[in-house]
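We show some of the complex, not the whole, and keep each chain where it was.
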């Protein structure tokens, strides 16, 4: 059941391990943006662009960095990392429903499955043969956990998640609804007439503290496994092909597609709608801007982009005609330069 | 159960409120394109490019605008808006199965849920605590309606729709299979070592007469709600990030992705595969051509595009090399122009 949560500022300062300037008995019943906050709310100032909203802000307290203390008239929770402290505070106020530590009577659990005592298994869940599920894990309504899967401790599968056979999840893995882990990689051999299926004999390994968004698909490997390392965060509707490896703590934004056998480094950030072709690798700490397509290995840390900017369609139509001629234009330019040079001789 | 539907032309003219030129007793048992129509079918001419198909058309009647009356030999339903009348006619002939106004014995309905008397709840549906569902609403097999959700009157959730807790749907909202409403927005604060989850405390509000396509995901807000206004139509596999607002009657074509906190105006049309980056806004009545990426606020109504046209790969490879040099090419061109000017002096 949903329970509203309230804390005094004193308690919050203690839980968040930050300095309080103001009234420790002030009651806080939720979080809000500077602009939307009403009395009783805790706001935060992370982006300096919003500092001008401080004066009109009606929040009872603000998470704030030391340099803005002077300009904030209300109670303050002071930290050098306001956004991180806001993240921690948001978890304190999280009131999303928590399912009971029990197995719903409609769940279909194979007798060979090994479930920790305190797991929560929702209605209509199917747990197939040989599955193990660790302590504190929750499996939402309608989920299907295929034969031989291993789920660690504290995992949370939201409703209607599908996991094929033999997939391994570490501890504290969160998977949102509609995600599909371990479907066949896309492998066919063309014999001149038709495509012959390559059975996908590998599986998927997902390390600790990974979160996977709604509708995301992660395919099983052809021979070896597809691997998602520790701390990776994956947004909605991402497609990850067979035998991909994603390095620890990388962040993959929504609608990104990573083709088979690509290797992504650690601490990368792939912007929304990015694409990575198969069989290439990307160095650690690479950032891609939204909708970038990577078609060759990237060896150096840095920020990369592809595509063209947006423009009025009428102008765009003229420009794409010229883009088709671009090599020719460049040659003509070189030719002019040479002629000029020779005429100058 | 499926029931074949037939009407006389006279009845159709009355129901559609259009003028009939022809036989009111002629029986019509379905709709068809001009090219595929056989006797008994009602066709329509909306795009003038197809007017040349009128002479060979075997339909028993045609929905047609006044200017083409002369060139159509068969029965006619005359209107200035043939495409709109075709849309209305299609609803008359719709024979998709209608589920009974009852609750399937396998549905799991929390005792605190409040369901109107005539709702239809399919097999294996899960309705959690505190949910309300309005009159005439239909919830298809396998749907999961999270704690505290509110569904208005006449809603239709097709099979296997997942709705997280606290989501509000207005009246006559249609959601297709596999859509996921209210999953967590993608929010993490990086503390220098790892990503810290920002609990997503907002929800999703969907106004009246919204339709949402198969496999589409609409995330819940971080603090405030994600909002889809009245009459918005969203196609398949669209991704809508947290705290997005889409203005009334806008149309979002398939595979579009809208990042967090973007605000889309009213009566916009976002072409298939468009993208909108986060924290920007788009004015009313903006149209995007297919696969456009919007990375800055658009303040003026109009049609916008990005990308390059398609070309043979061999030529394209030469051109993208030149695109990498484009700034340099432009500088060299300016330099030539200046030299020419100076040599002319």
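So that you can tell them apart, the chains are marked A and B in the order they are listed, and the count of residues begins at 1 in each.
The working rule: a contact is a pair of C-beta atoms (placed from the backbone, for glycine too) under 8 Å apart; a residue touches a chain by one contact, two chains touch by 3 or more.
What you see is a predicted model; the values in this text were computed from it and never measured.
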With 2 copies placed here, how many are in the full complex? 3
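Everything below uses one rule, namely that only the chains that are shown with their structure count from here on.
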Distance-wise, how many Å sit between the C-alpha centres of subunit A and subunit B, to the nearest whole number? 25
Residue ranges of subunit A touching subunit B (in the complex, touch as defined): 1-2, 30-33, 36, 81, 83-84, 86-88, 90-91, 93-97, 104, 106, 122-124, 140-142, 158-160, 176-178, 209, 211, 213-215, 231, 233, 235-237, 249, 251, 253-255, 272-273, 290-291, 307-314, 316-317, 320-321, 323-324, 326-327, 329-330, 333, 336-337, 340
Which residues of subunit B touch subunit A in the complex? 106, 108, 124, 126, 128-130, 142, 144, 146-148, 160, 162, 164-166, 178, 180, 183-184, 186-191, 193-201, 215, 217, 219, 222-224, 237, 239, 241, 255, 257, 259, 275, 277, 289, 292-296, 298, 302-309, 311, 315, 318-319, 321-323, 325-326, 329, 332-333, 336, 339-340
